[in-house]
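Every protein chain except one is present and positioned as in the full complex.
Going by the order they are written in, the chains are A and B; count residues from 1 in each one.
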Amino acid sequence: MLRDITLGQYYQTDSVIHKLDPRVKLIATICFIISLFVVKNWVGYVLAAVFLAVMIKLSNVPFRYMIKGMKAIIFILLITVVFNLFLTPGEVLWSVWKLKITKEGLHTAVMMAVRLSFLIIGSSVMTLTTTPNSLTDGMEKLMKPLKVFRVPVHEVAMMMSIALRFIPILLEETDKIMKAQIARGADFESGNLIKKAKAMVPLLVPLFISAFRRANDLAMAMEARCYRGGENRTKMKPLKYAGRDRIAYGVLTAYFAMCVVIRIYL
Amino acid sequence: MSIILDHVDYVYGEDTTLAVHALNDVNLVIPDGQFIGLIGHTGSGKSTLVQHLNGLIKPTGGSIYFNGEDIHAEGYDKKKLRSKVGLVFQYPEHQLFEIDVFKDVCFGPKNLGLTQKEAELRAYAALKQVGLEDEYFYQSPFDLSGGQKRRVAIAGVLAMKPDVLVLDEPTAGLDPKGRDEILDQVAKLKEETGITVILVSHSMEDVAKYVDRIIVMNQGSVLYDDVPKEVFKHYRELEDVGLAAPQVTYIMQALHKSGMPVATDATTIEQAAQEILQIFF
Partner (left out) sequence: MGIIKTDKLVFEYIRRDEEGNVEGITRAVDEVDLDVKQGDFVAILGHNGSGKSTLAKHINAILYPTEGAVWVDGMDTRDEKDLWNIRQEAGMVFQNPDNQIIGQVVEEDVGFGPENMGVPTEEIWERVEESLKAVGMYAYRKFSPNKLSGGQKQRVSIAGVIAMHPKCIILDEPTAMLDPNGRKEVVRAVRALNDVEGITVVLITHYMEEIIHADKVFVMDKGKVAMEGTPREIFSQVKRLKELRLDVPQVTLLAYELQRKGIELPDGILTVEELTQHLLQKYHMK
């Protein structure tokens, strides 16, 4: 059931992308997302698609595995598409009752669908190839300048890393509690919205209690292992740029430049 | 009245590369009134199996019949099935959520559509059956000790008046006395009401004393299905699959091998003591 959601969970394998510095991957992901909004025509999208396809290929993560993790997002994607499809004013292509599909609507809907799915796949390439720990390390290092403004960079990074560690555990737990309550005759499916919301109480109360218990245990375990914030902490895997990271930055710059060129001249 | 599993198969994540064959051609008949121990190590499929009994998991192959009816047939009332086959999960205290013990136990019966009055009567009876003292009835379940919480959780299932009670590792995390208390209570309940009890465990020693039939699971299949003393004869094979017979079996085997005229099929301390005493006196 719930444990089928694989979105963003690290996929263990060996690849060039896995080996890249997390900072490179973070910046690349951000650039890729921006590029999706920079390009406006099909040439640009083809370029983005090619770029993405090459990255997926290089990452050695099976495409099927990636898509499987997206199931949860498809619903949101559909809503966006439907809204754009029906609610954009313009030249009517097809209409029935009050619903009309316009040329502009069709255009934006397709664009949105492409953008969103590229965006999701693009970010999941990053999360699938980077352990959450190195991801947070990367973020911590990139955001270090913010420390001047008293932003608790290390603490935020640690929090994110812990949250990521516990997501699969809590999902499994949700599944278990749900089943236990169903075994006691609980009904999570039928009824109107209010009834459904009420039916969540027997699920949410135990879940929260468990989350707090785990948080408490974990805090104790961390303290017992001498955790005292980011001060004087060394790193097992300190971030150092290697040759491949420089090449990656080069490739990224080239890609982004091409997107800009396409935007301006095509 | 019985549960029949007919060629039941279950595969997790069927059409993916990560498919796991959790159950493999399981055939079982569970008649009324038996006290069954379902044994297997972690990952042997025993927890998956019990979730089939009340229709929480649908088999990917084969069928399950409760009182002669296919539980996955169109229009079969699953809610009623779940009240008849009560399933107590591992660490059941993690499902408690109400503000007091009594309300929590009422949750099941109320889901069955009973009136407040009926639900309360059943909750009262169930709490008595698990041996919880009245003084705790209106306390928050979260203030109770581990053993008491577990009793409340079990009562929550008993209040649905099941014909079959399935307990998944009911003693996990309890201390020896707490373990004995829960198991004794279950045995007493079985005695008094005559319901079918299925005790899921990874410890032969714990269940040997109580059950009259042991089903051993390994890698999703039924390895042995017999009375305890017959199952324990396979103590070497049991070790190969990560289980062990009770220590008593090893003692009797060792004595026998060293030349003492003792039978090796004792399953409890009392039987073993008797067997040894008869050669001395």
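Here is the rule we go by: a residue touches a chain if its C-beta (ideal position, glycine included) is under 8 Å from a C-beta of that chain, and two chains touch if they have at least 3 such contacts.
Note that the coordinates shown come from a computational prediction; the quantities given were computed from them, not determined experimentally.
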Chains still shown that are in contact with the chain withheld from the display: A, B
Residue touching the undisplayed chain, where the options are A:L77, A:M111, A:L142 or A:I162: A:I162
Selected from B:G33, B:G62 or B:G147 as touching the chain missing from the view: B:G147
Contact set of chain B toward the excluded chain (per top definition): 41-43, 145-147, 172-178, 180, 202-203, 205, 242-244, 246-248, 250-251, 254-255, 258-260, 269-270, 272-273, 276-277, 279-281
Contact set of chain A toward the excluded chain (per top definition): 10, 12, 131-133, 161-162, 164-165, 168-169, 213-214, 217-218, 220-228, 232-238
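Here, only the chains that are shown with their structure count from here on.
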Between chain A and chain B, centroid-to-centroid distance (C-alpha), Å: 41
Contact footprint of chain A on chain B as seen in their complex: 13, 16-17, 51, 54, 56, 79, 82-83, 86-89, 92, 94-97, 107-108, 111-112, 142, 156-157, 160
For the chain A and chain B complex, residues of the former touching the latter: 4, 62, 64-65, 68, 173, 176-177, 179-187, 201-202, 205-206, 209-210
